[in-house]
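One protein chain is absent from this view; the other protein chains keep their places.
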Amino acid sequence: MHHRFGRIVLPVLVIAGLLVAPVLTSGAPRTSWDAKACGRVGGTLVFGQAQDAVTLDPADATDGFSVNNTSNAFDTLVRFAANGTQVEPGLAESWKVSSDELVWTFKLRRGVRFHDGTPLDAKAVEFSFQRQLDKKHPYHHGVFEYAEFTLESVKSIEAVGADSVRFTLKASNAPFLAMLAMFSNAVSSPAAIRKYGKDYFKHPTGTGPFKFVEWVQKDHVTYEANKDYWAGRPCVDRLIIRGIPDNTVRLLEMEKGGIQIMDQTNPPDYARIRRNKDLVLFTGPGLNVGYLAMNVEKEPFNDVRVRRAVNHSVNKPVLVRAFYEGIGQPAKNPMPPTIWGYNDEVKAYEYNPEKAKQLLAEAGYPNGITTELWWPNRARPYLTQPQKIAEALQQQLAKGGIRAKLVTFEWGTYLSKARNGEHPMAILGWTGDNGDPDNFLYVLLDADNAKKGTASNIAFYKSGALHDLLIRAQRTSDQARRTALYRQAQEVIHNDAPWVPLVHAGRVAAYRKQVQNFFPHPLDIRWFYRVWIEK
Amino acid sequence: MVERIEVIARIPESRARVGFYQDAWRRLRRNRGALLGLVIICLFAGAALLSPLITAHDPIDQDLDARLLPPSRTHWLGTDDLGRDLLTRIIYGGRVSLTIGIVAVGIAVAAGTFVGLFAGYYGRWADSVTMRMMDIMLAFPATLLAIFIVGIRGPSLNNAMLAIGVINIPIFARLVRGSVLRVRQEEFVDAARALGGSAGRIIGRHILPNTLAPIIVQATLGIGAAILEAAGLSFLGLGAQAPTPEWGAMLTNTREYLRDAPWAATFPGIAILLTVVGFNLLGDGLRDALDPRLRI
Partner (left out) sequence: MTRYVGRRLVETVPVVFGVLLVVFVIAHLTPGDPVLIALGEHATPEAVEQLRAELQLDDPLPVAFLKYLSHVLRGDLGRSIQNNERVTVELATRFPATIELSLAAMLIASVVGILTGVLAAVRQNSWFDGLSMFVALFGFSMPIFWLGIMLILLFAALLGWFPISGRLDYTVEIVRITNLHILDAMVTRNWTALGNALHHLVLPAITLSTVPLAIVARMTRSSLLEVLRQDYVRTARAKGLRDSRVVTRHALTNASIPVITVIGLNVGSLLSGAILTETIFAWPGVGRLVVDAIFARDYPIVQGTVFVIALVFVAVNLLVDVSYAYLDPRIRYG
């Protein structure tokens, strides 16, 4: 595994399970999506999220709000299962891989057409990828943040005949197939891209279940059912995706029936939704961690006793109860238990302010310490109510003898300052990209990622022992061995205590009772293909 | 754009003598609205100053098991989302909000007076350049300017005060400039000049006292406005920082509970409303008292 996995904003793969092993032969033609039948066909589904899309060009999207849009209007060659992260056939009905795992050949489904009526063929797929990868491509209009990462291992892409596409890799790469399933690798109509040029982002033309109709920016996007969809038409006739920034207003709209599904439910509203017999609150485990990082390069956090004192001062169950309304679990490791390799034998530092004071005294601070606690002023999946959590932490720390002043900056400034190591203590978190322990431990705590200015390891924790374990785990593909190494790594981290792991937040979605077949996907992308509405 | 402001800011002409302020005070005392305003302000200010004596609770001490309790005998106004006593936070919050208003207006008055005197007294290019700069500031939506200032310097109470102060500079600059232009024409200024008075002396002895009345009025009204602007910045997450009890931040942080625990957002809102009403009443009264011809 490689640290550059960090580039993905949305998790790629596997929540509870394993990396997808290279599939050597073709997948089954039928998928988990078809298994879900429409109970009723027709009606309009309105989905409310906290922001409208930024762009509708899937290859250029970086934010979840845009991805929720593009994922319903586009297809990828292979796609994720309806309720998990297994990879299934998409626009490619089958694929072959050479024995050295370097050449992948995808056979395209026949008779698929883009929404503009042009046929999906091998040339179109090639075009769609080339415009992302080739900076000299005449239609390289955009930044394509994800291309470099998801297609990093690709040497060449070429059409073979009318209905096959061949990818040649620079080196074998196990998660390649999952990368292809990611939203940014959706296939766009070359005719539409040529027609609209730089304005393609507001004229999205794919092959997906929903056809783009209209975009009123900062308000809503309207789609209609693609009745000729290759896997059968979607259940609803129309799909509207609205942006409503205010939490209370968004919930009010859902209570009134103006929207049927909403995202970014505010924890204080969980109880109200549960009480309402017209609404459903979905909760499930999340793939994230929220943490408090101590800058081990700064006094007094260069002393492990001080870091342990901080750990003993934090009462996590109280935080989860008060600010996540119990939807989540207190963290003791840097990675969530939904990932393989999680070490449940690590014994969490118990909440004990007296012990904290004692440790501080041993470290030479009998009167406690005065420091700063930085917090990000933007709600994240792992940090639903940042300010309140920070305030509560401040008070808990004070009882353990750690007097911390709260400091915050706007999101962008906050990140750059934290990466620069300007903080003594900072709250941050991570949403998993691909379900591999490396994606948490190496990215967030290895010495390789602790360079000032660009650090993702904002504790600036540099342990030779940990580095050795993590590199060994990267170089082997034997999962049992990797598991053992990662379990050991978690012990090392626990003992050195560069963090206070705070919480693994659950994933939450709310919808009206009439909505059927809606499953909030573990990857936190909202797919509405098989959702139907009861009369 | 300049003529316009003078319509509002017509000032008492050469009446800046002790007797004038005594008269004004007499008129103010007869104005029931102004007295009410004064009483409201004094109540909040007094409570803020004496807060530890009034309440036994701590404004930032949380009790996560006592979140969003309704008003009761122990918590007269209930508790907020972190289990803190609302009344206590509102009382202590008065310190913060009043400080914001006074400091922000102080900045605006000091800088605005300086700019206005400079432009008005020296006239010509000094006047055109500074007034064009003020025009630029006015053409820039105030909230955006404040967002920028806070964005550059980081969100904090001090930066919010600075930002609000800065965006209000043009108001005072124009006010003072207009007054100066009028006073400059007066005979006693000419006389002082003819007697060889220095610029500083003429400004200090003759011009400033005569521009004081409109500044007092505008400053009083400005404190109320500044408290509102600070609340707006807090709504955008750029105002006073946690756990400081600032009314706007209290209102913003609890507005999501407006349906389940309406008291948590309502009482801070009322505190803002009453205080600003107080300053507006007092400002109106001062205007009536200082310039009986102008009732707004």
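So that you can tell them apart, the chains are marked A and B in the order they are listed, and the count of residues begins at 1 in each.
Keep in mind that, in the parts below, contacts are C-beta pairs under 8 Å (C-beta built on N, C-alpha and C of every residue); 3 or more make two chains touch, one makes a residue touch a chain.
All of these numbers come straight from a predicted model, not from anything done at the bench.
Please pick, from A:Asp34, A:Glu410 or A:Glu491, the residue that touches the omitted chain in the full complex.
That would be A:Glu410, which touches the missing chain.
Hey, which of B:Leu68, B:Ala108, B:Ala142 or B:Ile216 is the one touching the hidden chain?
B:Ala142
Would you indicate which residue among A:Glu148, A:Glu299, A:Asp344 or A:Asp468 is in contact with the undisplayed chain?
Touching the chain that is not displayed is residue A:Glu148.
Tell me where the left-out chain touches chain A, residue by residue.
3-4, 6-9, 44, 46, 52, 54-55, 60, 62-63, 141-143, 145, 148-149, 198, 201-202, 216-220, 222, 240, 242-246, 248-249, 252-253, 255-256, 258, 409-413, 415-416, 428-431, 433, 453-454, 456
By the contact criterion defined above, which parts of chain B meet the unshown chain? Give residue numbers in ascending order.
Contacting residues on chain B, toward the hidden partner: 1, 3-4, 7-8, 132-133, 135-136, 138-144, 147-148, 151-152, 224, 228, 231-232, 235-236, 248, 251-252, 255, 258-259, 265, 269, 272-273, 276-277, 280-281, 293-296.
Note that in this section only the chains that are shown with their structure count from here on.
Over in the complex, which chain B residues touch chain A? Could you list them?
Residues of chain B touching chain A: 60-62, 64, 67, 81-82, 151, 154-155, 237, 241-243, 253, 255-260.
Taking the complex as given, what residues does chain A use to touch chain B?
Going by the criterion above, the answer is residues 247-248, 266, 268-269, 271-272, 318, 321-322, 377, 387-388, 390-392, 394-395, 406-410, 413.
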